[in-house]
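The structure that follows is given in the form of structure tokens.
Left out: one protein chain. Kept in place: all the others.
Note that the chains are named A, B and C in the order they appear, and that numbering of residues resets to 1 at the start of each chain.
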Amino acid sequence: MERFPSNPNLPSPQRGNLSNLSRFVQESRPTWPWLGTVFALILLFFVIPDFIASMRPEKQGLIYYQFTQIALLSIAAAGVWLTFYIGRINIGQGALCLVGAYVSAIVQVKLDVSYWLTIPLAGIFCVLVGIVIGWPILRLRGVYFAMITLILTEVAKLVVLNFPIVTNGARGITNIPLPEAVTLFGFTILPEFTADNNRMYFYFLSMFVMVLTFIALFRLVHSRIGRLCKSLQQNEELASSLGVNLVLLRLIPFCISCFMGGVAGALAAGVQHNVGPSIFTVQDSVNYMLYCFMGGLGNLFGPLVGTVILRMGWNYLTAAGDYQLLFYAIALIILMLIIPNGVMSLSPVRIYQRVVGWLGNRRPTLNTVPHNRKS
Amino acid sequence: MEQVVVNGLFSGAQYSLIALGLTLIFGLMNVLNFAHGQMYVLGGLVTYTIVTFGFGFIPPDAFTIFGIDFIFPIALICAGMVLAILGALFEKLLFRTVIRRSKRDESTMLLAAATAFLLDASLLLIFGEKLHSVPDLVDGIISTDLEPVFPAIPFSDSFNLPYYKLLLGVIAFVMILLFVAGMRFTRPGRAMRALAQDRMAAQLMGVNVGRYTMIGFAVGAMLAGMTGGLLLAASGGIQATEGGAKSILAFEMIMLGGAGVTGGAIAGGFILGMMQSVGHSFLGNFTDLVIFAALVVFLSIRPQGLMGKPWG
Amino acid sequence: MTKILDLQNIELYYDHVYALRGVSIEVNEGETVALIGANGAGKSSILRAITGLRRIKSGQIEYKGEKINGLPPERLVEMGIAMVPEGRRVFPFMTVRDNLMMGAFTRHNKAEITQTLEMVLARFPRLKERYHQAAGTMSGGEQQMMVIGRALMAKPKLLLLDEPSLGVAPKLVQDIARSIVAINRDEKVSVLLVEQNSRMALSISERAYVLATGSVALAGKSKEMRDDARVQQLYLGGEL
Partner (left out) sequence: MSLSKNILRHMTGVAGATALILATSSLTGTLTTTARAADELHIGFVGVTSGPAAAWGTSNKRSMETRADWLNETGGVEIGGKKYKIVIDSFDDQKDPKLAIEGINQMISKGVHYVVGPNTDDGASAVRPDAEAKGVIYFPYAFPKELYTKPAKNAVLGMIANYQSGPAIFKWLKDNEKLQTLAMIAANESDALSQRDGGMAAAKAAGLKVVSGTVTYQSDTTDFAPILTPVIKSKPGAIYLAGVSPAHAPRIIKVGRELGFKGRFIATTGMDAKVLKEGAGDAANGFISVGGASTPELASPMMKEFVTRYTKKFGEYNDESNTKVYALDYILETLKANPKAMKDVNEFKKTIDSFSANNPFVNGGDKPNMKMRYVGMSSFGQKRQIFVPMVINEYRDGDFKTLFVGQAD
């Protein structure tokens, strides 16, 4: 760029990006994460289980299962959110979940490895997959990245179907044992999962992993890498001019995202006791993306909130019978019109201002050209 | 080999048409229209309803002139109109609002997915889960009946092509030509091309962005609808629930050719059609895996597709 | 002299960061006015405000005595304001001809359009050579000529040029400068020129405004500014 030499200290709006960037990189860390974590732990491990325990026994399994699903879907969605964080729309998380589920299942059944070990193993395998895939395709941006990842889920399914020697093909792996107890020096660290209690134990397991995931995400976002990623999301050229290794900076979050996908897959394989080629499909990949949008991309709890809303909403709409999907779609459209930036974009202050604005004079109409779009 | 080529061309013509509407909407609005497949199905089912039941009051042979029944082209045009109106409404009532109010373009993907769900649900409720088909447009078949066409040539094989497929192929070809010509030589066509290539510059030329974006969405939807009608006749029927998969197929094609570029959509469609046709003849059950893998590799090397704009 | 364009106390914000603070600028009929200033001083924002690409927060923009802020861009093109945006913004997949014809999008009289087209081609003979070539394949200088020609196709009364010398080979910068002078003279078009290349801008304009941090820091005759040390200093980012 052969521009007129300019003074970097000049405060000017168009250099806003750059000054924001340096601010991001230097910004101090947040103040209250531990409080939030403790609160979440109490809620997830005491309040909710206590509440569930007060229900009829037949109902407990269902509620535990629903929460478990939310937990493991939001782990995968958190990965998708992380790729959003580097400015990439990832519609391929389902592929990684599928891979994770199969790795966990195959290693357990064929190599007789403990379930507990297969969870990190699945994650690590997915990281390797992520490196192989991510290296070439992370150069792509916008919808190009989105569409190429959209194919990945289908590719994963076809790989599973076409290599039955490893994956058992169409029939899936149906004899995954329940996780056994882990004892250390005579103490039972992890209890044995049985047919009767596994719904509850899987609830605790997946919630635990979910909390870990979001703590990790929080740390990551507020680390130097996280702030650099955010700058990446805003302006890649600018970030690269700071001398950042872009390839690596994109690859690291993507691999973490793949790790989350793999772990979610391994959890699902455990929860379900079996895996088949349709355990994660393109629909799941799309859903993760929708969860992130619904929750809001601006906040790292967006994927969790989105998962809760959409998943619970879908369950709730079972009451509509044949019209379930219709109601779901209408609700989605209405939500999108009201809060296009996701639930977490709502702030009490802004809602107040909105309401006052409505009550008072109407706000001036917005510009016709969305300024944030590239042509 | 002749049969393989003919199959590929015929599939390719269908695919190109599906991809064209999608690429137009994408080019104009940067919206990945997840509901494209559902729009296509709706078009097909509207065509089916009109062909099979008239408009409910028109006698069966009302459009038969010189022994040829013109109900199909009429139904096709009606389907196009219905979809154009639907597309315009979608743009004006939904997409425009969300694009204006959201911080990121990508938020429209959720909206697009929601409209896809909406159409999916409504179509299933209204038209039911069964396959719907219309009779062949014309009878007869060009056939060599399992005998090679040119026995002396090693790869020559039998060759069969029903006349109705030939006719539909010609219609598809004419539609593609009309669309390309329309984009090139009409005022709205020029405006839409300009909008797709550089939105701000187009605005500075005096192009009314709102109006032409709406027209573009309507034309894209119309194209989807008419393609649906055409494919209803070409592929033995249409089912209310098959839209979602068609959208994804169309994404693959516009990616292959280059998103937002008309020529890319056409090329992508034909290439994919040909790849499938050749693949199924030689690769067996690995065909789809190989095609997908090739697509991923190709796009990692050339992200903008065959003739697309680099980096979107 | 009558004012063709009059900006009074313009304020403009991007999100929550101000871009313009109380800018007042005027362009007289038949005049060439330069807006110079460092990168990010708000020059382009002024043009965006005039053409309606950006909505201003407060202030008033008058064109030929008529208030135009709030009007959509297409309306302004019809009224005779044409803008050559920064970074050229050609339609890369269209031919030169189609690009030029897009410039006349708001006009309907075929004969008159043909006349203007001939004028533009006569002014930029290079474009005639490239007439059927896709615009994206031309060199930067050629593209710049084409977008100026494209703006002329609207038969404007006021031409807004945003950094026409940016990314153009130095040899061609002179050509472009010359053609701007010629357009101003022959077609009776008033020109508002935004430039970083202050030497070029000041040499072809009658008056100039120097912008710094979103407001007008200096205004006066271009001839006098050329030797003014304060201009240099503003460019380096100092305060006055």
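Operating definition for what follows: a contact is a pair of C-beta atoms (placed from the backbone, for glycine too) under 8 Å apart; a residue touches a chain by one contact, two chains touch by 3 or more.
This is a predicted model, so every value here is computed, not measured.
Asker: Could you tell me which of the visible chains the hidden chain touches?
Answerer: The chain that is not shown is in contact with A, B.
Asker: From the listed residues A:Thr37, A:Ser114 or A:Gln272, report the one that touches the chain absent from this view.
Answerer: Once the missing chain is taken into account, the touching residue is A:Gln272.
Asker: If the hidden chain were put back, which of B:Leu93, B:Leu131 or B:Ala294 would touch it?
Answerer: B:Leu131
Asker: Need a quick check: the contact residues on subunit B for the chain that isn't drawn.
Answerer: Residues of subunit B in touch with the missing chain: 3-4, 7-8, 10-11, 14, 49, 52-53, 56, 120-121, 124-133, 135, 141, 143, 145-146, 157-158, 160-162, 165, 231, 234-242, 244-246, 248-249, 273, 276-277, 279-282, 284-285, 287-288.
Asker: Residues on subunit A that touch the omitted chain in the whole complex?
Answerer: Those residues of subunit A that touch the unshown chain are 56, 58-59, 61-63, 65-66, 69, 157-158, 161, 169-172, 174, 195-196, 198-199, 268, 271-274, 276-279, 281, 283-284, 315, 317-327.
In the analysis below, only the chains that are shown with their structure count from here on.
Asker: I need the chain pair with the most C-beta contacts, please.
Answerer: After counting contacts between each pair of chains, the winner is A-B.
Asker: Need the CA-centroid distance for the pair subunit B / subunit C, whole Å please.
Answerer: 42
Asker: Mind pulling the subunit A residues that touch 2 or more other chains?
Answerer: Expected reply: 366, 368-369, 375.
Asker: At which residue positions does subunit B touch at least two other chains?
Answerer: Residues 197-198, 200-201, 203, 209 of subunit B each touch two or more of the other chains.
Asker: Hey, which residues of subunit B end up touching subunit A in the complex?
Answerer: 26, 30, 32, 34, 94, 97-107, 109-111, 113-118, 120-122, 124-125, 197-201, 203, 209-210, 248, 251-252, 254-255, 259, 285-286, 288-289, 292-293, 295-297, 299-301, 303-305, 311-312
Asker: Which residues of subunit B touch subunit C in their complex?
Answerer: Those residues of subunit B that touch subunit C are 187, 190-191, 193-194, 197-198, 200-209, 261, 309.
Asker: In the complex formed with subunit B, which residues of subunit C make contact?
Answerer: Residue list for subunit C touching subunit B: 51, 53, 72-74, 77-78, 82-83, 85, 89-94, 98, 101-103, 105-106, 147, 150, 154.
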